[in-house]
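Yeah, one chain of the complex is gone here, protein chain that is, but the others are all in their spots.
For chain A:
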Amino acid sequence: MSERKPIYLDYSATTPVDPRVAQKMIPYLTEDFGNPASRSHPYGWTAEQAVENAREEVARLVHADPREIVWTSGATESNNLAIKGAAHFYASGKGKHIITSATEHKAVLDTVRELEREGYEATYLQPEADGLIDIEKFKAAIRPDTVLASIMLVNNEIGVVQDIEALGNVCRANNVIFHVDAAQATGKVEIDLEKLPVDLMSFSAHKTYGPKGIGALYVRRKPRIRIEAQMHGGGHERGMRSGTLATHQIVGMGEAFRIAREEMASENERIRALRDRLLKGLLQIEETYVNGDLDHRVPHNLNVSFNFVEGESLIMAIKDIAVSSGSACTSASLEPSYVLRALGRSDELAHSSIRFSIGRFTTEADVDYTIELLKSKIGKLRELSPLWEMFKDGIDLSKVEWAEH
């Protein structure tokens, strides 16, 4: 057994904190530890200044006004606050219908489910086979009582980028509040909230080389969007989210987003070259399928299904690399990825999918090692696979009557 840690190719699950970010955070734990809400002494003033500087950095990355940024504990909380907060505030005036898509993160899907339990109605749009939402289907889903739509910018499993501008324009035309989960997008795609017709947007620090446990919600000021608080207390964050601000975490998120703003152009170019190298290598393996559109996609993500091998045994075989089968949130269950199922992928292909996500510290040598590892292990597992044998014998597996259990 090797003691070496596996090569990390799971940057969409989480990223390491950039050392520059960690350095910046440390003083706010030990020296400048004041409560940003303390108005009567310099401990508080220093902390408040640090929080506001970070707010400015987060706002700059997405071309927002700092006053539009509300700190939360992460994108899950941001999604809850945005969806429940806006749905509750606007339901009496507009109605109780919500639109989202079947491939959203669970933090959106489960929040919408909760609203359904409260008496709201929801439409879950099925994306096309490439993972993208059809704008005409989106339009058709809008009803007079549609209060809110929630669509993610970048999908966590397959990395596809939705046309948020077009979807947002439809929402504007129909007086529908538009929320976008951008947890997977910061530092990967340009986000310009001065131009984008988006009312609420969720952010996370730990997907962008910041610490876990901190996120933000963008709440548009012009035209002003109102949300009902989900967390009540001291009235922090203009009453939208009470709770003592986690200064060190916030400082970390600000620094992480500053680095993202300054370095994303060159970083994305480097990562795209690595992704293309990985893709080329993996496609040399027979019966390999890319999940999701390749053009409308962040360069960091490659989601591939290897036909006739089973996902969990594949993960076991490639333990020298850290990747996800399906999404990290569901890999404890034996269900195939609901995102891939929604794209119309067969159960077999959904079961055998691997998400490779590349990041700041991935090297060319990592990619080359991964390609060779996959080639050898897929070969070994196919030797073991009765499905591969049948395929090679020319049997159409879709016509076989299986003894389901």
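We adopt the following convention: a residue touches a chain if its C-beta (ideal position, glycine included) is under 8 Å from a C-beta of that chain, and two chains touch if they have at least 3 such contacts; residues count from 1.
Following the convention adopted for this analysis, contacts and distances are computed from a predicted model.
J.: Refer to UniProt and select, among "Iron-sulfur cluster assembly scaffold protein IscU", "DAGKc domain-containing protein", "ABC transporter permease" or "Aspartyl/glutamyl-tRNA(Asn/Gln) amidotransferase subunit C", the name of the complex member that is left out.
T.: According to UniProt, the chain not displayed is called "Iron-sulfur cluster assembly scaffold protein IscU".
J.: Which listed residue, A:254, A:336 or A:359, touches the chain dropped from view?
T.: A:336
J.: List the residues of chain A that touch the chain left out of this view.
T.: Answer for chain A: residues 308-313, 316, 332, 334, 336, 346-348, 351, 383-389, 397, 402-405 touch the chain left out.
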